[in-house]
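Here the complex is missing one protein chain, while the rest keep their positions.
Lettered A and B in written order, each chain numbered from 1.
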Amino acid sequence: MTRTLGELAIFLGGELQGPADLPIEGIAAIEQAMPREITFITQKRFARLVDRSQAGAFIVSPEYARLPRPLIVVPHPYLAYARLAALFAPAVRRWPGISHLACVEPGVELGQEVSIAPLVFVGAGARLGDRVAIMPGCVIGQGVSIGADTLIYPNVTIRERCTVGRGCIIHSGAVIGADGFGFVPGDAGHLKIPQLGTVVIEDDVEIGANCAIDRGALGATRVGRGVKMDNLVHLAHNVEVGEHALLVAQVGIAGSAKLGKGVALGGQVGVAGHIELGDGVQVGAQSGVNHSIPAGQTVSGSPARPHREWLQIMGHFPKLPDLYQRLKRLEQTVSELSARLKQEQESSK
Amino acid sequence: MTRTLGELAIFLGGELQGPADLPIEGIAAIEQAMPREITFITQKRFARLVDRSQAGAFIVSPEYARLPRPLIVVPHPYLAYARLAALFAPAVRRWPGISHLACVEPGVELGQEVSIAPLVFVGAGARLGDRVAIMPGCVIGQGVSIGADTLIYPNVTIRERCTVGRGCIIHSGAVIGADGFGFVPGDAGHLKIPQLGTVVIEDDVEIGANCAIDRGALGATRVGRGVKMDNLVHLAHNVEVGEHALLVAQVGIAGSAKLGKGVALGGQVGVAGHIELGDGVQVGAQSGVNHSIPAGQTVSGSPARPHREWLQIMGHFPKLPDLYQRLKRLEQTVSELSARLKQEQESSK
Partner (left out) sequence: MTRTLGELAIFLGGELQGPADLPIEGIAAIEQAMPREITFITQKRFARLVDRSQAGAFIVSPEYARLPRPLIVVPHPYLAYARLAALFAPAVRRWPGISHLACVEPGVELGQEVSIAPLVFVGAGARLGDRVAIMPGCVIGQGVSIGADTLIYPNVTIRERCTVGRGCIIHSGAVIGADGFGFVPGDAGHLKIPQLGTVVIEDDVEIGANCAIDRGALGATRVGRGVKMDNLVHLAHNVEVGEHALLVAQVGIAGSAKLGKGVALGGQVGVAGHIELGDGVQVGAQSGVNHSIPAGQTVSGSPARPHREWLQIMGHFPKLPDLYQRLKRLEQTVSELSARLKQEQESSK
C-alpha cells in the first residue's frame, strides 16, 4: 500500500512540512526506516539519530518542527505512530466463512460474516457474534458466547459457558475457563471442589499468549472492559479485574482478589487471594502484594509497601555489611570509652 | 436439577432446621445466592452477610445453629459445600465414543466407554483405560498409557511413552513429557543431551492449565498420587513430587529436586535443582528454596529460611533507613563523648 505524505498528514490531522507527493509505503523504527518509509520521534534519544536515518519522513512533535527533513508535525507522535501502524498493518487473515474442516456442532448460533478456520471445534450452544474470527486449532466449548468482532488466534481454548465480549483479541495458547484450584483437605487426600462458575470477559479485552484464566468456584471470574493482559498471566478463580487494568507478563493473581479500574501490575507480580487493590493502584515488577492497597497508591517489593518507602529501604539495603561493620566498631569504641570512664572515675575518687 | 432441603440434609448427613420440602436448585455464594439456592457459612465474615442474603437455605456449623433461616447443620460446612457442588455440577460433556474426526493410529488399546473427541490425535501403542475422555485438540503420543476415568481437557499434549494414572484431570494447554533442559557446554555451542526418560503421573493427580512437565533425562519425572498442581507450573526433568503435594500457580521446580509427601508450595515459588524438601514442608509464595529443607518445616523468602525467622527479619527490614540514621547519630555522639572524655582526662592530669 502506498500513500503520499500529504495523505498521511491529512489522515493524522497533522501539519505537513515537505513534499505532499512523497510516496510512503510503510512505517519503521528510526534506525531501520528506508527512504519510502516514515518514522517517528517520541524520545530525545531518537532525535539524535535523525541525521543518520534513511527514513523518507518523520512524525514529530512541535518541538522538532524545524528539522530539515520531510515532517508531519502532530501534538502526540506516539499516538500518530499507533494510528499509522494500524493504517499500514496487513489485514489479519481470516478464513472465509466456515471451514468444512472445522467441527461445528449442531445448535451453534452464528452472526454475520463469522470466520471459522479448519481444525476448530465449536461446541453446541455456542454463540459467535458478527465478524468473529476463530483461527485454526481453537476449541470453543459448549454454550460459550463470543461478542462481535472478537479475534481468537490459533490454539486457544475457551471452556464451556464462558463469555467473551465484543472487540476482544485472545492470543494463542490462552486457556479461559479451566477449573479453579479448589480442594478440601481430607484424610484420603484433597477433595476436589467442583468449579461451577464461569469466566466473563468484557469488551475490548486483550489476552496474551499462554495466559490461564480460571472459571469461578461459584459465580464468575471477571475481566473488565478494556483490560490488557500480557503473556503467561494467571488469574485464579473469582478474581475480578477492573476496567482498563494492565497486567504485564507472568503476573499471577490468587483467588477472589479484586483489582480496581486502571490498576497496572508490572511483570511477574504476585497478588494474594481475597485482597483488594483500589482504582489506579500501580505495582512494581516482581512485587508480592499480600494485603489490600488503597486507591491511587504505587507499591513495590515483596511484601509490597509504598514505592517511595521501598526505594528508601532498598537504598539502604546494600549498606548492610557496612552498617554491621560500623556497629561492631562502635561497640568496641563504646566499650573502651566505658572502661576509660570507669578508670577516670576511680582515679578521681 | 431440583432437590428438596430435606433430601440435601440426608445427602450431607446433616441436621435439618426448616422446611424439608423447600426446593433447592443450586448452590451459590452468600452474596449471589437466590431464594431457590443454598449457600454456606465457612467464615465469620460470611455470618455478617446472612441478613442481607436472599439464599433459600444455609449450610452452617453448630455454632450458627440458631440462625433464624432454613439450615442444614453439619460439622464441616466447607466439606459439605464441596459435596453439594459435586451434586449440582453439570456433567462434564464427553464425546460419545470415538469421533470419526479424530485421528487414532492403528494399534491403540481402548478400554470400555472411552471418549475421543474430534481433532484429537492418538499415537500407535497408546493405551486408554475405561471411561478415559480426551477432548478436542489433544495430542496423545505413541505408547502413552492413561488410566481409567482420567479426563484430558482440550489442547493438551502428552508426549510419547509417558504414563498418566487413574482418575486424573489434566487441564487445557498442559504439556507432559517435553524434553528436559539438558546440554553439555562445548566449543561449538551447547550440545543437546537427548532426554530418554519419561513422565509418570500417578492416580488422582490434577494438573493445571498450561503447565509444563518435562520428561526425565534418564528415568522418570514423577508426580505422586493425589498431587494437585495449579496453572503454569514448571517441573524440570527428573523432579519427584510426593503424594498429595500442592503446587500453587507459576511454581517452578528445577531438575532432580525431590518433594516429599504433602509438601505445599505457594504461588511463584522456585525450587533449586537436586535438593530435597521433606514431607510436609510448606513454602510461602514467591520464595526461592536453594537448599534442602527437613520435613515439617515452613520456610519463606528468597533464599528461603524458617518462616518465623523470615517474619522477624522482614519485620526489621523497613527499619533500615531509621537504623542507619540512628547509627550515624550514635557515631557522632560517641565521637563527641570520646573527645569530651579525652579533654576531661587531660584536664584532670
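Following the convention adopted for this analysis, a contact is a pair of C-beta atoms (placed from the backbone, for glycine too) under 8 Å apart; a residue touches a chain by one contact, two chains touch by 3 or more.
All of these numbers come straight from a predicted model, not from anything done at the bench.
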Option touching the unshown chain, where B:M229, B:A254, B:A285 or B:V299 are the choices: B:A254
Identified contact with the non-displayed chain, of A:R93, A:H274 or A:R308: A:R93
Contact footprint on subunit A, counting only the chain that is left out: 26-29, 32, 76, 78-79, 81-82, 85-86, 88-90, 93, 99, 101, 117-119, 135-137, 153-155, 169, 171-173, 204, 206, 208-210, 225-226, 228, 230-232, 243-244, 246, 248-250, 267-268, 285-286, 314, 317-318, 320-321, 323-324, 327, 330-331, 334, 337-338, 341, 344-345, 348
Residues belonging to subunit B that touch the chain removed from view: 103, 119, 121, 123, 137-139, 141-142, 155, 157, 159-160, 173, 175, 178-179, 181-184, 186, 189-196, 210-212, 214, 217-219, 232, 234, 236, 250, 252, 254, 268, 270, 272, 288, 290, 302-303, 305, 309, 312-313, 315-317, 319-320, 323, 326-327, 330, 333-334, 337, 340-341, 344, 347-348
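Operating definition for what follows: only the chains that are shown with their structure count from here on.
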Gap in Å, rounded to a whole number, between the CA centres of subunit B and subunit A: 24
